[in-house]
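What you see is the complex with one protein chain gone and the rest in place.
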Amino acid sequence: MAYVLRRFGQMLILVVIALAAVFSTQRLAPGGPFDGEKPPPPDILINLEAYYDMDLGMPAQFMGYLFGMAARDVGANGRPGRVHWVSIPKAAEVSITGSLDGEDLGETLVVRKWCPWGEWLRRFVDKPVDARPLRKCGIVRGDFGLSMTKRNIYVNDYVRDGLPGTLKYAIPSLLFALFLGVPMGFVAAYFQNTRLDFSMVSVGMIGTIIPNLVMGPLLIYLLANQLDGFFHWIFVDQLEWVELSRRQRTLNLIPSGKSGGPIHYLLPTLVLGTALLGRIVRLSRAGALEALRSNYVRTARSKGLPNWLILFRHVLKPGILPVVTYLGPVSAVILTGSLVIEFTFSLPGLGSQFISAATDRDYTLLMGTTVILLLFVIVLNFIVDLLYTWLDPRIRTGGSPT
Amino acid sequence: MSLLRPKSTEEALNGAFETVKSRSLTRLAFERFARNKVAVVSSFILVILVLMAIFAPVAEMLTGYAMEFQDRNFYSAKPPNWEARHFFGTDQNGRDILVRVIFGLRISMLVALVAATVALIVGVLYGAISGLVGGWVDVLMMRFLDLLISYPLTLIAVIALAYFGRNIYIVFAIIGLVEWQIMARVVRGQVLSLRNSDFIEAARATGAPTGAIVRRHIIPNVIGIAVVYLTLTIPEVILVESFLGFLGLGVQEPNTSLGVLISEGATRVEHKPWLVFAPGAFLIILLMALNFIGDGLRDAFDPKDR
Amino acid sequence: MSTQSASPVLSIKDLTIRFKTPDGWVKAVNGVSLDLNQSEILGIVGESGSGKSQSFMAPMGLLADNAEVSGQALFQGHDLLSLGTRELNQIRGTKISMVFQDPMTCLNPYLSIATQMMEGLRYHNPDISRRDAKKRCIDMLDQVAIPDAARRFNQYPHELSGGMRQRLMIAIALLNDPQILIADEPTTALDVTIQAQILDILRALQAERNMSIVLITHDLGVVAETCDRVAVMYGGRLQEVAPAKELFENPQHPYTIALMQATPRVEADDKTQRLAAIPGQPPNMRVPPPGCAFFPRCAVGQAQPCSERAPELEERQPGHSCACFRMEAALKLRETGHV
Partner (left out) sequence: MKKLLVSIAALAALGLSSVASAEMVLNRGGGDNPGSLDPHQISGTWESDIARDQFMGLYTEAADGSIIPGAALSHTVSDDGLTYTFKLREHNWSDGTPVTAGDFEFAFKRILDPATAADYAYLMHIIAGGADFNGGEGSVDAVGVKAIDDMTLEVKLASPAPYFIAQTTHNTAYPVPKHVVEKFGGDWARPENIVVNGAFKVDDWVIGEKLTVKKNPMFYDAGNVALDAVNYFPIKEETAELNLYREGGLDVTYNMPADIIDEIKAEFGDEVMITPYGGTYYYTFNATSEPFNNVDIRRALSMTIDRDFITTVVNTSGIVPAYSFVPTSLPGYQAQNPSWASKSYDERVAMAKDLLAGAGYGADNPLKIQLRYNTNEGHKNIALAVSDMWAKLGVEVELFNTDARTHYDDLQKQDFQVGRAGWIWDYPDAENLLALMASGKSYNYGQYSNAEFDALLEASYTQSGQERIETMQKAEAIAMEEAALAPIYYYNSKHLVASYVNGYVANGDDRHPSRWISISE
């Protein structure tokens, strides 16, 4: 248990460091979130930056991003004015820590609207509370802030909608690569340096060599258009089994908004899966070779055990070990979406947000996506460590892996 | 006085059998590599590609079209036609694809070279030190890797290009930055398992400094796995370069790379397939050659492989 | 002591093994013929590279893929060398089983001891219930004197010491009551005190189960204590086969004699005497000498017969055969210390 707590502690520190790193460096990139073909004129730009609290000092902004900024009074000219930090101590009475230079609390106190404790604050502050929108609730309360280029979308919304979209094609691809790659690797190792070994490795290699950028359109062209046209020709024109207008497809492999059926994830899985396949075949081949040459396999053979049992029981775990090491960090990157797949197959997902966040200089989205990727990396590394202990008992019982 | 009269060595060895020639590991590896037919053919192909890349201007003379020359009557991607010596057709801007592919090859191979060396040097050393030293240093180095992998690549690219100008070397540096992380992790895993094997204990016992241990003991043992990963890293690197090109953060017009050519041609595979065939074919040949050479090297250098 | 007349349990006839390597063929074993009798402990002695292990790996089908085998290995009417893997699996692990040299690497580190014991047992007799199988395993562990067998059963190989692991190997090998146990240098990787324990266990089990054991080793001491009969191998050929007592008292082959002289004797009167090392190196099996493999290092060897033809194994006394042209010179040398 202590181990888990320590890892959790490490995770928190990492998240803060990552955020600080991205926060401080993202302003270095030229241009801002509001530059564009029709940029808002200067005085509007000032309002926009005030709306996102970009006119505050960098540390204040970072604090606001992390812990949420509760109150910002309304300046004389209607512009968001000075910041009042409202922090909620455990005893839950309100203390306003910002300096008010002797002004009594007569001004309207602008209260954060949708941050859960906003409602709660109203009960304690007897002043008329102007429900003027305030932006942030802070990461500590699980709010990753408002996207700077999409004015009404929160980073949380992106994740809420994007992540399932991404996982729908990322997970099948990972499984496809794993459940095809590992056996292929074993067969390649078992029949080492034969034609079978060579063919397995080169089949795997196809995916790694042909870039996704080409594999996607190629498969669309071959499967979705030509093959589909062929089925169309057979079933609709020749056999008249199915009445379909010219425009309706038989296989319908391309994801169309209407029916997001599972068949639409066939092509993306093929593309992303084959890209991973090559690597996994090669790694499990190396692992399996290592095991097949070992003495304990020779012992197993001397026990008269059949090959399939030896392969399945004795070679499986050492064979998978290198694959697990490799897949740890890599699957984190894949599970958080691949822009190319989403772009080519017009699939919803997080992949495009990762890229557009940087190109659009959408600072809050950029930080949000970085944290999400980091969380995935940490969680997956943790899973890899667990898998390691399960796979290699020597680690679990303190022995060193010889 | 021993019961047996010792025979003189010459007499004993009077040509009864020739002694086994002693060969160093590298000579042995070279011989074993030479026997691997596929690897030899691949290295032959690689040499051809390198020569083509170096003597790219020859292709310009051969076809009579400079790389950036826009042939007005072959504008907006015309298919290959032999009379006009556009052997692979022209691209969207009327430029000869064969010539552009060869210049693109030059840059893609440079990318592969730079990224490979960075991945090898930085990755292996980082992994070896992290694995060998262990303790909190290891944890620190690994967590730094987690941070690095989650830092948005696109942001690095934009900032680097904005501050250091748009030349190719910056693009190489950006790509190099990305690829060594996986190598470091893998090498660390390998070193962890090597760390408490007998010869490392022995080396430590003799008081050898960590640097020497890493150089003499760890690196030769890790070379096998490192080469395998190298063959995995190179296709990855070329794809990252094409991805940057796709976003406009990569190589600047008018020069180009295989990755950029492919990403431009990719979406037109249905209507104008020749746009992607030539660069695609070259890239596939290049990567296959590199992969098989990698395999050949790995098998040759793997000490345990009798 | 076994008698010659008992029918051989395993008889190897004219076994030749060669390995295809990039530098040409390596002839590890050329023309070995040997019989193993019922409930007999047969010792196979020889330096490393003499082909002693390979000779018994062949019938078990455990040779590397680049091996080429000719000759016969008859067991219960089948020729093991010609059997396919499927038929061989009916015999391996049930009728003949093996124990190897290095206990550290011969057990799968990723699997528990329970799995590695049960798998052999339950594969070969599928109808045995899990409970019976477990009971049988634990009994076997007790028999090989592993303390606290029940707890050890669920542990992992790395949690056992070298000696205990070798005992476990023996236990695994004997689970299916094999007729023959081939032990390939079982004690080499262990220190002397553990060696003795292992050998005692082997002898006890052999006597109790009335099975035959092939004990492959390079340690004459081990052979002297344990084996009924001994075969000396050198350069891939049998040089001398004799009952253990007879071999130690009346070694006839120059190589055997040299081996005896190179072994420290407890009862030797003058312990300060320097041991005689055998000059030269073991033969390069890639280019085996035409004549007797030991000729280059043989004190009594003469160019004439020895370097042209390889001597055949002839039976000199009942049960004691030897392959050497220069028998008399060797005996004379043994008595007087010079040729």
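Residue numbering begins at 1 within each chain, and the chains themselves are lettered A, B and C in the order written.
Just so it is clear, contacts are C-beta pairs under 8 Å (C-beta built on N, C-alpha and C of every residue); 3 or more make two chains touch, one makes a residue touch a chain.
It should be emphasised that the depicted structure is a prediction, and the values quoted were computed from it without experimental measurement.
Student: Considering the complete complex, which visible chains touch the unshown chain?
Tutor: A, B
Student: For the chain not shown, which residue from A:48, A:171 or A:206 touches it across the whole complex?
Tutor: Counting the whole complex, the residue in contact with the absent chain is A:48.
Student: For the full complex, which residue in A:32, A:64 or A:304 touches the chain that was left out?
Tutor: The missing chain is touched by A:32.
Student: By the contact criterion defined above, which parts of subunit A meet the unshown chain? Give residue numbers in ascending order.
Tutor: Touching the missing chain: residues 29-44, 46-48, 50-51, 74, 77-80, 113-114, 131-133, 147, 149-153, 157-158, 161-162, 165, 217, 220, 224-225, 231, 234-235, 239, 241-242, 244, 247-261, 263, 342-346, 348-349, 352-353, 359-361.
Student: Could you please point out the subunit B residues that touch the chain left off the display?
Tutor: The missing chain touches subunit B at positions 70, 72, 75-77, 92-93, 158, 161-162, 166, 247-249, 252-254, 264, 267-268, 271-272.
Everything below uses one rule, namely that only the chains that are shown with their structure count from here on.
Student: Which chain is most remote from subunit B in terms of Cα centres?
Tutor: Taking each chain's C-alpha mean as its centre, the farthest from subunit B is C.
Student: I'd like the most central chain, judged by C-alpha centroids against the all-protein C-alpha centroid.
Tutor: Closest chain centre to the overall C-alpha centroid: B.
Student: How many Å are there between the centre of subunit A and the centre of subunit B, using C-alpha atoms for each centre?
Tutor: One centre to the other, that is 28 Å.
Student: Where the centres are mean C-alpha positions, what is the separation of subunit A from subunit C, in Å?
Tutor: That gives a centre separation of 60 Å.
Student: Would you mind pulling out the distance in Å between where the CA atoms of subunit B average out and where those of subunit C do?
Tutor: Once rounded, the distance between the two centres reads 49 Å.
Student: Which residue numbers or ranges of subunit C touch two or more of the other chains?
Tutor: Counting only residues that touch two or more other chains, subunit C contributes none.
Student: Going through subunit B residue by residue, note those that touch at least 2 other chains and give them in order.
Tutor: Within subunit B, no residue contacts more than one other chain.
Student: Quick one: in the complex, what on subunit A touches subunit C?
Tutor: For subunit A paired with subunit C, touching residues are 294-307, 309, 313-314, 317-318, 391-394, 397, 399, 401-402.
Student: Can you list the subunit A residues touching subunit B in their complex?
Tutor: 10, 14, 17-18, 21-22, 25-26, 28-30, 198, 201-202, 205, 208-214, 216-218, 220-221, 225, 278-279, 282-283, 286, 293, 322, 325-326, 328-330, 332-333, 339-340, 344, 354-355, 357-359, 366, 369-370, 373-374, 377-378, 381, 400-402
Student: Provide the residue numbers of subunit C that touch subunit A in the complex, in ascending order.
Tutor: Per the stated touch rule, the residues are 60-62, 85-86, 88-94, 97-98, 100, 102, 104-112, 115, 119-120, 123-124, 156, 158-159, 169, 172-173.
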